[in-house]
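A single protein chain has been omitted; all remaining protein chains appear in their positions.
Then we have chain A:
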């Protein structure tokens, strides 16, 4: 068994792992009850699944040029995925798209109350 066969096998296993992570996220999307927990499931393959697939491409091609052109994909995805998750989570919190019985700690609630009180003290204008 030479090195090429081992690297090909590793690439295939990476592919299978990435695809399985994607399917697991799909199941979570299907079965979880509210938007925040669905977001928890759906954001797993955005980083880890993509990493597995990019690692599979790099292991398959086996050249440094490939790694260089795959780096922008990683950088852009890790830059943009947290921002979109933050925006969606913020909107889900504002519209109360989560279940109270599954929420143990709400650290944002007191901050929202405080901000509301300060806004009231400043008056309706603003």
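We adopt the following convention: a residue touches a chain if its C-beta (ideal position, glycine included) is under 8 Å from a C-beta of that chain, and two chains touch if they have at least 3 such contacts; residues count from 1.
Simple rule for what comes next: contacts and distances are computed from a predicted model.
Between the listed names "MoxR family ATPase", "Sporulation protein YqfC", "Sulfite dehydrogenase" or "Monovalent cation/H+ antiporter complex subunit F", the UniProt record for the complex's undisplayed chain reads "Monovalent cation/H+ antiporter complex subunit F".
Mapped onto chain A, contacts with the missing chain fall at residues 8-9, 11-13, 15-16, 18-20, 22-23, 25-27, 29-30, 34-35, 38-39, 42, 45-46, 49-50, 53-54, 56-57, 60-61, 66, 69-70, 72-73, 76-77, 80-81, 83-85, 87-88, 90-97, 100, 103, 106, 108-110, 112-117, 119-120.
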